[in-house]
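Up next, subunit A:
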Amino acid sequence: MKYSIFLIVAPLAAAFTIPMLGTYLPRLSKLIAALMLLAGTALSAWLLTAYKAQTVIVIGGWMPPFGISLHVDLLSLISVTAVYGATLMATLYQLFDGQEKKPYFYMLILLLTAALNGMILTGDLFNLFVFMEIAGISSYALIASGNGAAGVRGALKYMIVASLASVAYLAAIAIIYSTAGSLNMATVASGMRDLNPVVGALVVLLILASVFTEMEIFPFNSWVPSAYQGAPSSVSALLSGAVTVAAAYVALRMSYIVFGQGMGDIIRYGKFNVTNILFWLGVITVITGQAAAYAQADAKKMLALSSVAQMGIILFAISIASDLAIYGIVFAVIAHSLSKLLLFMVTGKFVSASGTSHWAKWKGLGRENPLSGGLFLIGALGILGIPLFAGFWGKFSIIGAAFKAPGVSWIGVYIILAATVVEAVYFFRLAHLLFEEPETKPVSIKSSIWFRISTALLAAAIIGIGVYPAPIDKKVRKIPTELSSKNTEGYISTAYRAMGR
Partner candidate 1 sequence: MSAVNILILIITLVMLAGAAAVVTMKSMIGAAIMEGIVSLMAALLFLKMGAPDVAITQAVIGAGLSTALFVMALNRAGIDEKEASDE
Partner candidate 2 sequence: MNKIAAIFLIGLISAGALGVYISNLPGKKPFKRNGHNDISRAYMTKTANGGKRNVIKKGDRKLENSSSNIVTAVVLDYRGFDTLGEVTVLFAAIAGIGLLLGGSRRRRIRPAGPVISSMAPWIAAFIIITSAYIFLHGHLSPGGGFPGGAMIAAGFLIMVLGMGSRAPKIFKTIETFGGLAFITVGVIGFLKKGSFLQNAFGSGEVGTLFGSIFLGILYAIIGFKVAAELSSGFGEFVAEEEGKHE
């Protein structure tokens, strides 16, 4: 387990070699990026199979409240593996099927990977902020690396919203440090309990607001459509397949461990029940996301808004906070990551073949290229949560958990179901158009062998998880018990054991 630190440090080291290699041997730098991501995927998968119990990894030799430590548990290892896999896929797509990019592009992808892994693994609030900023900066630059002005505009909008969010986060850090006297998540978690309720609620809202900016939750997601539309397709796939995974993980850990006070009543400070706010934000995000996606004429914006809606469902599930809901969240995040990667990769092909991202002009593209059309359909079915596809287990468990939960959670179920119908309508509308008889013969899509292999792998994973979830199920089943704060082996006790007191 102590090698987990290299999940963050190795991509950083690889990224540091690129300024020199990029100047003298540009081809080698691309190879290094791809090999590094492959090695990272292998390392994270190995750590996942070797995983036994929660561990705290000390950095710099200082025990947890004094130094920065990493906290490795099953959920974080699964998320890290998902991030590495998604980045590897997106990078291979960019290398073999995208436009020619400078070595710096691949360096920023490596930095983004390192930062996302850092966000997932770190056990320190300020360290989390640093990694969020690295992830932010590399995403702005990656988004803006598209050709047109749209990418630059999208990046600027993202940057402005995210900078406001980081100011909010820093203000919260100032309050936390001056009251709880520590920045270590476990110590803060035990210190937050005897905080003035108003201040506690304020801190929680400030921090969650900045996490929600990356997670694309409703009032903070105004940047999403233009950023996804302007970015190169591989970067859109990364934003949707990797960044949201890390953001959802951070939101989950913040609300359950750092600010949570036991399952079922997760965040409550005196009269302020923050859980209700999470619930309504989730529901509103689902409604607005799906409605906006339905009205969208641009395919990439449509997929972006569908991501927003999926994140809304996950936030809704976080607010339920039962074992079944956590189980559902893990499945939903994995399914969303896989399906969106596939959808953006195929969409990127459609965009480059037809020269436009307005889907109304894609009539007959799927008929001409049955492989791409079929892959698009599989991705759409994976998102929708149709039985036999990956998304099914996530949505099924979340809905089941919502019905069992007390309070008004059942309202959310009907909203999610209605939203899924809307989602189905716009996905099938597009899929139908793809297979329609066109007036003029559409262009056929040229794709590299890597595109075929990686999309086939993704499609196989979507169907495989949908039909036979047992291998993943075995791991995921352990997560709720690990996260539960009732369990003495929980996060806080692990950290305190590492502190040796």
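Regarding candidate selection, all candidates are chains of the complex that A comes from, given by their letters.
Note that contacts are C-beta pairs under 8 Å (C-beta built on N, C-alpha and C of every residue); 3 or more make two chains touch, one makes a residue touch a chain; residues count from 1.
As the structure is a prediction and not an experimental result, all values here were calculated from the model.
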item	value
For subunit A, as assembled in this complex, the candidate in touch from 1 or 2	2
Of all residues in subunit A, those that touch candidate 2 in their complex	2, 5, 9, 12-13, 15-23, 57-63, 65-68, 102, 104-105, 107-108, 111, 114-115, 118, 124, 126-127, 130-131, 133-134, 137-138, 140-141, 144-145, 152, 175, 178-179, 181-182, 194-196, 198-199, 202, 500
